[in-house]
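Could you have a look at this structure, given as structure tokens, before my questions?
What you see is the complex with one protein chain gone and the rest in place.
Our next item is chain A:
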Amino acid sequence: MARAVTTQRKTLNTILAWAVGLLIFFPILWTILTSFKTEAQAIASPPIFLNFDWTLENYAVVQERSDYMRFLWNSLIIAGGSTVLGIIIAVPAAWSMAFVPSKRTKDILLWMLSTKMLPAVGVLYPIYLICIELGVLDNRAALVVILMLINLPIIVWMLYTYFREIPGEILEAARMDGATLKEELLYILTPMAVPGIASTLLLNFILAWNEAFWTLNLTAVDAAPLTAFIASYSSPEGLFFAKLSAASTMAIAPILILGWFSQKQLVRGLTFGAVK
């Protein structure tokens, strides 16, 4: 009897999980499907789900009109660079907060997080003027630094949470064995926190990849990433939904594939220390 209830429950949970999963994935699925329709089919009412003449025409048009590889390369550099730079700065910061906390550590953490509440547009002009002064408008290095700074509070918070789960005694033992601070960070702490660091890397890479305010406002040609690529296909005066969907699919494909292959690490990292 107990077994029957468990199986029923399992089935129910599975169905529920699939339903929630499909619901969350549906907008992406719809975008992908729309990218294979004609413009007329894309706006058909009632909407056509699968029964349409599949076409690759939108991809051909997008490919012909835009230099996709240049946008992709810029996205990889900006998202990858800002994430790696952020991790390098955040690991020592999170270590000190987790293992050598002061009275104000919690306050500092909260203050760091509170900077995320500032609307980006509020500092657009100061940052734009700084970029003009430094001659770094439409420059990937500038965006690497800016996106790193924007995501740094989240990176520090995540790493701090993971580091807190690591017993301090292990680090103490390393120190007693003569490990320097650098060695302690690189050879003791980092390997033990790999799942946490990996999930932090992935999450911040996704955040930087999708960032669409600074990447649109501070770039023109040389540093424009995939967010600018998508924006070039949106139009309030003309129905180009199929082409927009093709551009969107091309923009999200790399991150979708990356997420798919690294989902184990991502889940492991995000649930790290959740169950004791």
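What to note about this one:
Throughout what follows, a contact is a pair of C-beta atoms (placed from the backbone, for glycine too) under 8 Å apart; a residue touches a chain by one contact, two chains touch by 3 or more; residues count from 1.
Throughout what follows, contacts and distances are computed from a predicted model.
Hidden chain, UniProt protein name from the list "Mannitol repressor", "Erythritol/L-threitol-binding protein", "Xanthine dehydrogenase family protein subunit M" or "Lipid-transfer protein": "Erythritol/L-threitol-binding protein". Contact with the undisplayed chain is limited, among A:105, A:217 or A:262, to A:217. From the set A:16, A:29, A:43 or A:267, the residue in touch with the chain omitted from the display is A:43, counting the whole complex.
Which of A:119, A:178 or A:236 touches the hidden chain is settled by the complete complex: it is A:236.
If you put the hidden chain back, the residue from A:33, A:228 or A:266 that touches it is A:228.
Counting the whole complex, the residues of chain A in touch with the unshown chain are 39-40, 43-45, 65, 70, 77-78, 80-81, 84-85, 88, 124-125, 128-129, 132, 137-141, 143-144, 186-187, 190-191, 216-217, 220-224, 228, 231-240.
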